[in-house]
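Here you go, one structure.
Shown here: the complex without one of its protein chains, the others still in place.
Let's look at subunit A:
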Amino acid sequence: METQSRRKFLGSCLVGTAIAAVAAALYPLYRYLAPSQSGTGTAKVTFAATEVPEGEAKFFEYAGSTGVVVRTKGGLIALSAVCTHLGCIVQWEKDKQDFLCPCHAGRYTPEGTVISGPPPRPLPKLPLTQAEGKIIIG
């Protein structure tokens, strides 16, 4: 009985040590492979208002993703350029004045509302301000 409990105790110690060793190996491995936090923040993006003439769009990197600002007759709108269907980047169709996702032909209005195709949601809006001839996103 005493031998059995000693064996059980030693077995538990061995299993505990093995689990600790595996955890000690997996933690650095996870940290090593985890995506870098730099570039995913919400740092502001600024550019001159003249870079976006009426009827045209400008794409930019924002918070580790892609954004787009478009100037319509109604004014400036900043949107995420990532299609809500499967994550492709939408393209601005100047002649039709809408966004087209080339992957599966999803279409959006300049305000990001879905016109046709498979996208389940509109393009998310990004915060936009204008000051002293500059466009500030974020």
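Everything below uses one rule, namely that a residue touches a chain if its C-beta (ideal position, glycine included) is under 8 Å from a C-beta of that chain, and two chains touch if they have at least 3 such contacts; residues count from 1.
Following the convention adopted for this analysis, contacts and distances are computed from a predicted model.
Colleague: Under which of the names "Xanthine dehydrogenase family protein molybdopterin-binding subunit", "Molecular chaperone IbpA, HSP20 family", "Cytochrome bc complex cytochrome b subunit" or "sn-glycerol-3-phosphate transport system permease protein UgpA" is the non-displayed chain listed in UniProt?
Modeller: So the chain that does not appear here would be "Cytochrome bc complex cytochrome b subunit", according to UniProt.
Colleague: For subunit A, which residues reach the chain that was dropped from this view?
Modeller: 28-29, 31-34, 36
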